[in-house]
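All protein chains but one are shown at their positions in the complex.
For clarity, chains are labelled A, B and C in written order, and residue numbers in each chain start from 1.
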Amino acid sequence: MYLTEELAAKGKVARGYVGRAMKRVEDPRLIKGIASYVDDLKIPGMLYAQFVRSPHAHAEIKSILTDGAKVLPGLVGIFTGADLNDKLGTIPCASPISGGRSPQHTVLAGKRVYFVGHPVAVVVAETRAIARDAVDLVDVDYEPLPAVMDPEKALQEDSALTHPELGTNVAFIWKLPAGDVDAAFKEADKVFKLRTVQPRVTPMAIEPRGCVASWHAGESSLTLWTSTQVPHLVRTLLPDLIRIPENKLRIVTPEVGGGFGSKLNLYAEEVVISHLAMRLERPVKWIEGRRENAATTIHGRDQVAESEIAIRNDGTVLAIRSKIIADVGSYCQLLTPAIPTLTGLMLCGCYKLKAVLAEVTGVHTNKMSTDAYRGAGRPEATYMIERIMDLVAGELGMDQVQVRLKNMPQPTEFPFNTATGLTYDSGNYQAALAKAQDLAEWPKLLQERETARKEGRLFGIGLSTYVEICALGPSKIMAAGGWEWGCVRIEISGKVTVITGATPHGQGQETSFAQIAADWLGIPMEDIVVLRGDTATAHFGRDTYGSRATALGGTAIVMSIEKIIEKAKKLAAALLNSKPEEIEFENGKFFVKGKLEETIEWGRLASEAYIAKNLPPGLEPGLEASSFFEPSNCTFPFGTHIVAVDVERDTGHVNILKYVAVDDCGKQVNPLLVEGQVQGGITQSLGTALMERTVYDESGQLLTGEFMDYAIPRAPDIPEYILGSTETPSPSNPLGVKGVGEAGTIGATPAIANAVIDALSPLGIRHLDLPFTPERVWRAMKEKEARS
Amino acid sequence: MKTPVKIRVNGTLRESEVEPRLLLVQFLREVCGLTGTHIGCETGVCGACTILVDGQAVKSCTMLAVQADGSEVTTVEGLSRNGKLHPVQEGFWECHGLQCGYCTPGMIMTAVHFLERNASPSRDEIRHALYGNLCRCTGYSHIIDAVEHAAKKGKT
Amino acid sequence: MKLSATYAFQDPGETLFAALVDPAILQKCIDGCEKMEKTGEDSYNAHLKIGVAGIKGSYVGKVRVDEKKPPESFTLHVEGKGGPGWVKGKAKIQILPKGEGSELLCESEGQVGGLIAQVGSRLVEAVGKKMQDEFFRKLGQQLRNTSVPGK
Partner (left out) sequence: MIPAMFDYVRPATLEEALGHLAKYGEDAKVLAGGHSLIPAMKLRLSQPKVVVDIGRIGDLRFIEERDGKIAIGAMTTHYDIESSDLLKRSCPLLPEVADKIGDIQVRNKGTIGGSCVHADPAGDWPAAMLALDAEFEITGPRGSRPVAAKDFFVDMLTSAVEPGEILKLIRLPLTAKTVGYAKFTQKASGFAIAGVAAVVDKARKSVTIGVTGVAAKAYRAAGVESALSGSELSTANIGTASQKAADGVDPLSDIHASAEFRAHLACVQTRRALELAVSRLP
């Protein structure tokens, strides 16, 4: 590795931007309404596309009649699967599991449709309104077929098949045997069982997806503007599908209005729109509607796990055997199979289990595909292990804190190797727990619970001590490379352009990366511009997901600056009549060791580097460097969330009374942005815990296709968060950062779940499935009453 | 079939002939070229398209352009005066009240309107006021801070 | 969606049965049935305009009668598709004598898809129930009798 810990120490910093809560440089354009999202683009001659989509979950297409639509003035064309599929490649899955079986994922439906919203045809017109009118006039005749909706029933022999040609609904089976599971179970004093259900959820970024493609006939090249988290992955994958060379394709992501994993994919619409722009030789725009977004942008979670847990009477959790069924939906999208494998890998949580056996069965159903939704696999694992910890405490009559402390590794045991084969980079789980207890005023909270229970109120306290895996990751474990790229250019004027491959969609890299670069270069932040999101300028990148941007993208920038400094020293030595090894660099100034009276700053160095009259022999002109950072390991942020709730007896409504979160994401570049990520993550997770649920009916109709039916948290649903942090630097990168984009989402659901079940525990309720909607809680209470 | 409309947008009179089915938000975005007002849903729930019509916050995706004929419209682009940000915009910037920024214009317009009705709101009143604006990134906390900041700023 | 309801008629079962398999009467009883053409023995093409208040959709579909056991029972199948989605249903009708008249038991099962199912789910069942009640009310009228929807 190019960088060392020693270098990290050197990053002690002239101006101290890193570590400071700073407002964002990207905000002025956004708060003035002058930023540009995909739908804001207007290109002369641009056409508008709309997709005709299946109203059936599973059906055979008997005919598609387009004559009625073709008479509309302003209609340019209607294309069906028969017109497009053989001219285009199929949608790739980048993480297939060996032995897995999935169908060819054509861009439009062929003979059959496999989910509600499946695109059947695309219409193109001079205006949006004409395209919309045309959709109603395309007459598709379907012969409905039995829909496969329940992933557990789908595994039964007599089940209908999602894709009859595969002969099975099993998409893949993945097994993780880690440690001697049988021995651990023999050693156990007790074994108990737990069934956990992670409901299907819909990401619901407020900006739906959309793209604009423009064909440049003169150059035979295509530009695709798309609302994606991963322009570089799109550029890697798309050329094969639309049959143009990679170097003729440019991907631009303007502002992206939220992703949460839902824009971490190559979607059929991007392929079709690109193709149409080439075929019609006019720019084509497609913007997803909300109903389309809910039906045809990936969903998340949807796992059922049956676990057996081996424990000792002293509270030691020895081993877990878990059979996980993951409903993957109709197709395997980009990372579909990878998500539940992360669940298996993270099953140990922050505890010293001896062995784990995870068996994941991916099941095809006639629903939209599941894929990475914020947290992606880790919330599922954390929910399971944190529910297990509470159940162990309940089983043994132990305190919920004690049982966790009993199983955690000590801070001195890091790097810590888990039973599942991961190496946790650094950690002090006890410190985060203690700090959270302090902030929550733990003894007082216990007192409150006691008082409340005496009064007959359903008051509960829940906690989760979580660890997650971020900064994904070393290329050997990633489907398409896990490195990140960055470039730094000192312009002739001395101003600095930083280019990152870690394309942001709201995280604020323009600010945090400028903070990093300013400190490492020793210049004011105002002199730095961070460019992102255009493959013509950011040549390489693996983009933003899995809380990787700062740890990996930030490091690539630091590496580039180190290269520039090395070169600048040679130039400075020539200008100062010295030798490179005698040149020191501090606070943006180069000088001969001990001779602080004569210094050279970046401005002069840059002009010398580019005017190139006084370069020492052998030194190239220019001051620019780019770097690929290949991490040696992932990072493992952690923390403790504590929640107090009360449950209304007569309605089942859950009130969150107190919310405390202490997160450790390693070094913090910008604590204000960290806070924003944590609050946003917790809120999304609160949605998962209390209200969010994607519902299909028995025949496969999506009943949560609008914000009218799919609830996400609103401002009045949110408690006042009490946030704290600890800082355990990661040794995996010179910045010492770990990542924070998903921490809130991972830590919060189990904490809320544990609190709700703790509140209900006086009624004898030991477990309840997510989400804790009023009716579900009310029913659970009612059943207990009826039995007693 | 087309209907003439005259709408004063951010102080500038815009005259156009539009199909009656053109939504006000589309008029602003496509006819006036003011793309700060966003579309996030189809059922008037998300609030990303909030603007002021004759001083009242409304969802411009649930209003036809023809209904606004003769009205005064203010969009997010019309808030800052002489290069100076509106206190609510400042609040959002200072308090990190936005991440992806997509819901932000609507959020800001609701807050502007709300503070005109209630200059010294409590945090709970702010939450209640923002009920009709969905945000998926921030978790709302910093948005509430931002509105509180603007309220304080407005008084000085 | 499943519904089960009984309706009382003053007519004998034979009259009721004959009316129910008569397309002319069927058309008059199906609220919003604009057209019905015979396409075969006991099967018809139909144009339906159904929904509630301002939210009505046009559907083109098929109506079919089978499992006929006069005068006691038969099964009615309806399917249609249109702008707001598709509907599919079957109703098993049993007619039992009761006093001087008869009692009709209707057990129906319906599925809706597309937009109506997806945005109108809370109303679909109620609309279905209403349409069914309306059908038998009109049937009663057609038979120049009064009928009382039973419970």
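Note that contacts are C-beta pairs under 8 Å (C-beta built on N, C-alpha and C of every residue); 3 or more make two chains touch, one makes a residue touch a chain.
Everything numeric in this text was worked out from a predicted model, so none of it was measured.
J.: Among the chains present, which touch the one that was left out?
T.: Those shown chains that the absent chain touches are A, B, C.
J.: Looking beyond the chains shown, say which of B:Ile7, B:Leu34, B:Leu64 or B:Val147 touches the absent one.
T.: For the chain that is not drawn, the touching residue is B:Leu64.
J.: Out of A:Met691, A:Leu723, A:Ile765 or A:Ala780, which touches the unshown chain?
T.: Counting the whole complex, the residue in contact with the absent chain is A:Met691.
J.: Can you tell me which of B:Phe92, B:Phe114 or B:Tyr140 touches the chain that was removed from the display?
T.: Selected residue, touching the omitted chain: B:Phe114.
J.: With the missing chain put back, which residues of subunit A would touch it? List them for me.
T.: Subunit A touches the chain not shown through residues 128-129, 132-133, 136, 289, 650-651, 691, 695, 703-704, 706-712, 773-775, 778-779.
J.: In the complete complex, the non-displayed chain touches which residues of subunit B?
T.: 1, 3, 19-21, 23, 39, 42-45, 47, 50, 56-59, 61-64, 66-67, 69, 110, 113-114, 129, 131-133
J.: Please give every residue of subunit C in contact with the chain that is not shown.
T.: 51-55, 57, 83-84, 115-116, 119-123, 125-127, 129-130
The rule is simple: only the chains that are shown with their structure count from here on.
J.: Which word fits the touch map of the chains here: line, ring, star, complete or other?
T.: Looks like a simple chain-to-chain line, open at both ends.
J.: When the centre of a chain is set as the mean of its C-alpha atoms, what distance in Å lies between subunit A and subunit B?
T.: That gives a centre separation of 29 Å.
J.: Distance from the CA centroid of subunit B to that of subunit C, rounded to the nearest Å?
T.: That gives a centre separation of 49 Å.
J.: Mind pulling the subunit A residues that touch 2 or more other chains?
T.: Residues 291, 706, 708 of subunit A each touch two or more of the other chains.
J.: Which subunit C residues touch at least two other chains?
T.: In subunit C, nothing touches at least two other chains.
J.: What does subunit B use to touch subunit A in their complex?
T.: Interface residues on subunit B, with respect to subunit A: 19, 21, 29, 33-43, 45-46, 48, 75-77, 79-80, 85, 89, 92-94, 96, 98-105, 108, 123-124, 126-128, 130-131, 133-144.
J.: How about subunit C: which of its residues touch subunit A in the complex?
T.: 83, 85-86, 88, 111-115, 117-119, 121
J.: If we count contacts the way the header does, which residues on subunit A are in touch with subunit B in the complex?
T.: By the definition above, subunit A touches subunit B via 23-24, 26-28, 30-37, 39-40, 42, 129, 203-208, 255-260, 289-291, 505-508, 672-673, 675-676, 679-684, 706-708, 712-716, 718, 720-721, 744.
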